[in-house]
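Here the complex is missing a single protein chain, while all its other protein chains stay put.
All chains are identified by letter, namely A, B and C, in their written order; residue positions are counted from 1 within each chain.
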Amino acid sequence: MVSPSTMAAVRKSGAIPNAEFLLTAEGVRKEFPGVVALDDVTFRLKRGTVHALMGENGAGKSTLMKILAGIYTPDRGQVRLKGVDIELSSPLDALENGIAMIHQELNLMPFMTVAENIWIRREPKGRFGLIDHGAMNRQTADLFKRLNIALDPQALVGDLSVANRQMVEIAKAVSYESDVLIMDEPTSALTEREVEHLFAIIRSLREQGIGIVYITHKMNELFEIADEFSVFRDGKYIGTHASTDVTRDDIIRMMVGREITQMFPKEEVPIGETVLSVRNLSLRGVFTDISFEVRAGEILGIAGLVGSGRSNVAEALFGVTPATSGTIAINGRDVVIDTPTKAIANRMAFLTEDRKDTGCLLILNVQENMQIAVLQDKFVKYGFVQQAALAEQCEDMARKLRVKTPNLDERIENLSGGNQQKALIGRWMLTDPRILILDEPTRGIDVGAKAEIHRLVSEMARNGVAIIMISSEMPEVLGMSDRIMVMHEGRVTGFLDRAEATQIKVMELAAR
Amino acid sequence: ETIGVSIAKFDDNFLTVLRNGMSDYAQTLNGVSLQIEDAQNDVAKQQSQIQNFIAAGVDAIIVNPVDTDATAAMSKIASDAKIPLVYVNRQPANLDSLPEKQAFVASEETVAGTLEAQEVCRLLGGKGKAVVMMGELSNQGARMRTAAVHDVLATDACKGISIVEEQTANWQRTEGADLITNWLSAGTEFDAVIANNDEMAIGAMQALKAAGRPMDKVVIAGVDATQDALAAMAAGDLDVTVFQNAAGQGKGAVDAALKLVKGEAVEKKVYIPFELVTPANLKDYQAKN
Amino acid sequence: MANNAAVHGTSPISPPTRRKLPSEFNIFLVLIAIALVYELLGWIFIGQSFLMNTQRLTIMILQVSVIGIIAVGVTQVIITGGIDLSSGSVVGMTAMISASVAQASTWPRAVYPSLTDMPFIVPIALGIGIGLLAGFVNGQLIARTKIPPFIATLGMMVSARGISKWYTKGQPVSGLTDQFNFIGTGIWPVVVFLVVALIFHIALRYTRYGKFTYAIGANMQAARVSGINVEGHLIKVYAIAGMLAGLAGVVTAARAQTAQSGMGVMYELDAIAATVIGGTSLNGGVGRITGTVIGTVILGVMTSGFTFLRVDAYYQEIVKGLIIVTAVVVDVYRQKKRAKG
Partner (left out) sequence: MANNAAVHGTSPISPPTRRKLPSEFNIFLVLIAIALVYELLGWIFIGQSFLMNTQRLTIMILQVSVIGIIAVGVTQVIITGGIDLSSGSVVGMTAMISASVAQASTWPRAVYPSLTDMPFIVPIALGIGIGLLAGFVNGQLIARTKIPPFIATLGMMVSARGISKWYTKGQPVSGLTDQFNFIGTGIWPVVVFLVVALIFHIALRYTRYGKFTYAIGANMQAARVSGINVEGHLIKVYAIAGMLAGLAGVVTAARAQTAQSGMGVMYELDAIAATVIGGTSLNGGVGRITGTVIGTVILGVMTSGFTFLRVDAYYQEIVKGLIIVTAVVVDVYRQKKRAKG
């Protein structure tokens, strides 16, 4: 075993050990209270390759990567860096040994500038040992030019959209000039355009001999960028293959352990009366003149580039940030919705796009998370919560949605992302809505869970619920929607029917 | 014998002298031990301390009341438990109806204000402008001393002295200094500073010096005759202070408590006199307090 | 529980059957430990039992019952992720105001000579009402102007203390009616404390009010999107905390049989300490009244123990600081350990 600092010194000296694998993990085990996250897992990363990690939500992908990045220490097993046994006990150890990681959750400092975020701990110093902000901004501009990113180094990260923050994370990871770059679902907040951009960056890094670990739930990305992939299931290592050797169905079978026949189980259901009709809705400076209708049983997809204002429209509909003008009518009657409370009273439901910020009550348990919206008007008598009846409903719902959790008393933060999402869908289904707004319902969700969520959405449509679904994933929008509304910079640029909609047509409208 | 003692506030200079007087005296007596508690200026805490003393089975209790109006409840608790109780330094409101086996040892607060103001009046020759610095507004001593000052300055002999400003500096030296500086900057002119205690008087003195005012033009008066005050008087800066025999009060209280334990008769009120201190009799006091 | 796992799990990894102890259990152990240490030291040094003394058992809780009443309100505020620094000052203010209408006509210097000999319900209602009002103002400030609770309640702390000094120009208010004093005598303060604790224990665990309180503390934004009127609810919570501080003020005045403008100084810190010792997280979303009651009792036991063991007053504060820290350290440590094991 060599200490991380010695290894770091060796790396700094420019000596390049000639090992076949940049980074390997053998027989790694990691337990959390009540969960075995990793069990005897093996992973080998070759230099100059893109190695994808695949697996359902909660399979242990992020946990393994966090071990390689020095955030967790494994309970058992051995990590080897360029053939040398090493114990990484802090993120700093990993960074100094050329391992950089883009985390699944954004890890940026919102009140600091883009440049400060990127160079934190490595700020250029000028006179008297003080930080040279000018040099730091120039360095950032150079980096951005190299990566072809158009961002102001002096902008506050808190003012950036999620997509741009993700680009900052990517630039920051690249700036470490590491030998190993781990990317944990870097594209979950990006649309096609930035994804292409990212792939260009990845390809050039690969040519420099850097090893890249790439975690994603998007199958198409796998075939486009990965050289080989490893599959995990329930914390166990299943296998490693070259991505040219297999088909999509093979991978799904390895991940899920069963076949998923239909990715978008959209049913044809009778479309009913108009339920929601929106006229000339505007929010000053954000979106303008949005008009559309949704009918019972209909799924209206909303497509657009990141930042086109889709989420803002949804938030306005639900009264989170009320519109400044325009009207909303439900079942033909004009309604005023300026708070979510009123929206719920009108039997609306809204699954927000940011699970962590506006969805989960992270430190509360699954049941408390599921019941919170329905308590607005049901299961309460004289102020007292009817616990028994409510618990039963939550149990039923969790079973129906196949939420994977030891029990409903488990803190929701210990669930995998996909299961959190299912619990949140359960939160809204309990309210028995007639209008359901879903904002990126399957972001960061594995294929199995995704198919299940799609099935649920179809089922709700069959029961006559009017559904609005915002999604940045083109196949999802095309596969699930009866009609697609496309937005660009806060305006509606067109509607497409299911029959006529294609990826190209949507992109044309979205980029106009 | 064990005597439980509840002191209103530990970080009060005067009460510190009283407390030490008490424990020094107890050490000279055989078999007397004191359990001294700090009520931190909290009535409720003091009441609880008395109850804790009773639970711990002390033989007698000495209380330096935080709030002299809250003594009725304390008297009742002690007399129900049949434990002797002595109030010290601050006059209990129920003084005239104290139950059996209870007594009071102190000096009369109004006397302090009166002695102080009379001497200032004399030094000014009955004419001039004075500023008054009060202690914490919720404190009985502060109110009684201030009232006495007003009374004196209302007498025929001293009517010529007007109070131009009156503010609290919370017994504190730095607050006293800041207050004076604020007054000076507002252009307030005065010939005398009458403070409820020495600390504020010393603060006043420091502020006046810092502002370059000649010290012989201003009469500065305080109460307590603390070491710092006596040193300031020796230096010719402080003109008047009033000696309150803290150690004497402490000793008197312990004596009274011991007598009550033995079932001997004790005066209901034991007064230890205040004494005026001026440069003339300064030497007599430098070894005391 | 083990059954449920099978039901919910797509692939049933059966979880190790964890017997779950309530989180206050830790701190209850700390309480027991402190009491036993005192008991032991008592036998060694004093030759007496610490616990086998009804008088002492009473005073232990009696002396902290006012802190406890405040802490019940503070717990709710802290669960929402806020803080209330004003409670001690509100105690002082409400003690003064309620006492001023509780004076007996026999008292020569009544504040309102025409309002003497009122039935005891009047001063009590007034005290609670003023507290409610102060809390309501806190809540309005926090919910409407979005200033941090720390600052809103710090402002109230300073202002309310000012009001209690101004109210009678610093004069204490005495000569209260026996009726009024009654609720401060004997173990009535303890009864009031425990009843209040019970009510809000039930409110937090079994009512919508409680569920919303936790939800707001866990994630305010998510609570809002889930339809909770966050502003309205926060106002309620701060108003209740103020109301309880008002009640505490009434009890304090009745217990001392007088009101004084300096009453309640620093009580807010003791109440917060009791709450946090009892397991409530200052980050919000976590906490229980049972824990707060235990935390409060720890403070009481500690104080009585000091007197019992004749700990020098100079050391009491030093040790008190250490115990507060140690209690929370033990709690954090045990929770971490349980989370691991």
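As a convention for this text, a residue touches a chain if its C-beta (ideal position, glycine included) is under 8 Å from a C-beta of that chain, and two chains touch if they have at least 3 such contacts.
As the structure is a prediction and not an experimental result, all values here were calculated from the model.
Of the chains on view, those touched by the hidden chain across the whole complex are A, B, C. Interface note for the absent chain: among B:21, B:203 or B:248, the touching residue is B:203. For the chain missing from the display, the contacting residue among A:7, A:25, A:64 or A:108 is A:108, taking the whole complex into account. For chain B, the residues touching the absent chain in the complete assembly are 10-13, 15-16, 19-20, 38, 134, 137, 165, 167-168, 172-174, 177-179, 181-187, 202-203, 206, 210-211, 226-228, 231. Remark: the residues of chain A touching the chain excluded from display are 69, 71, 90-92, 95-96, 101, 103, 107-112, 116, 120-121, 123, 129-131, 133, 150, 152, 155, 159-161, 163-164, 191, 193-194, 285-286, 305-309, 489-490. Even with one chain removed from view, chain C keeps its contact list with that chain: residues 85, 141, 145-148, 150-152, 154-163, 165-166, 169-170, 269, 272-273, 276, 281-283, 312-322, 324-325, 328-329, 332-333, 336.
In the analysis below, only the chains that are shown with their structure count from here on.
Closest chain to the protein centre (all Cα atoms averaged), using per-chain Cα means: C. Distance from the chain A centre to the chain B centre is 70 Å, each centre being the mean of its Cα atoms.
Averaging Cα coordinates per chain places chain B and chain C 34 Å apart.
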